[in-house]
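Quick one: the structure is below, questions incoming.
Take a look at chain A:
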Amino acid sequence: MGLLDKQFSDSNIVVAKVDDLINWARLSSIWQLGFGLACCAIEMMAASASSYDFDRFGVMPRNTPRQADAIIISGTVTLKMALRIKRLYEQMPDPKYIISMGSCANCGGPYWDHGYHVLKGVDRVIPVDVYVPGCPPRPEALFEGLLKLQEKIRNESLRKKSA
Partner candidate 1 sequence: MNLYDLIFYLFAAVTLLSAAVVVSSKNIIYSAFSLVLTFFGVAGLYILLGADFIGVVQILVYVGGIMILLLFGVMLTNKITSVDIRTGTVNVLPSAIAIGVFMGLVTSIMIWTKWVSLPTETPLTTTNELGKLLITEYVLIFELLAILLLVALIGAASIARRDKE
Partner candidate 2 sequence: MSGLKQYFKDSWEGIWTVLVGMKITFKHLFVPNVTIQYPSVRVPMPERVRNRLYVNMDDCIGCDQCSRACPVSCISIDTVKSLPSEDLGVTSNGKKKALWVTKFDIDFAKCCYCQLCVFPCPTECIYMTDVYEFSEYERGKLLYNFSTLTPEQAAEKKANLEKFNAEKEALKAAAAAEAAAKPKIEKPQDKTE
């Protein structure tokens, strides 16, 4: 371990402050990939609309994965769509986050047993950060998932490599 690493691995005040600033920027401007799959997408749209207003948290829908920070998997992931989701995820620039919204995305939901065409949980193709339960979740539940994600980002550090 070199001198620099040693200095950085301690709780250096400068690094800690920079960490805070960077994490603050990341967590307060999560641009979401506009990506709806099934009925959960309706709730996701409701979350963006006037009465719930996702924009309060700095969440802005972007249409291209190149400019998005988070992807909200809102709905049933069919086996065909799974490939596309994986591709979209790979097109996003780091650091990127995933919120799995609703039962279908969490584990296949009603199709977990007999759905021959449904992926049993989106975490089989991409790493999920937050699971929001519900069928579909209320917009507030999605907000709570977002707050959980923000909490996770707040505890990230420059020293650790982010996923």
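With respect to how the candidates were assembled, all candidates are chains of the complex that A comes from, given by their letters.
The rule is short, and it goes like this: a residue touches a chain if its C-beta (ideal position, glycine included) is under 8 Å from a C-beta of that chain, and two chains touch if they have at least 3 such contacts; residues count from 1.
What you see is a predicted model; the values in this text were computed from it and never measured.
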item	value
Candidate touching chain A in this complex, from 1 or 2	2
Chain A residues touching candidate 2 - in the complex, by the definition given at the top	50-53, 56, 103, 106-110, 112-113, 121, 123, 128-135, 137-141, 143-145, 147-148, 152
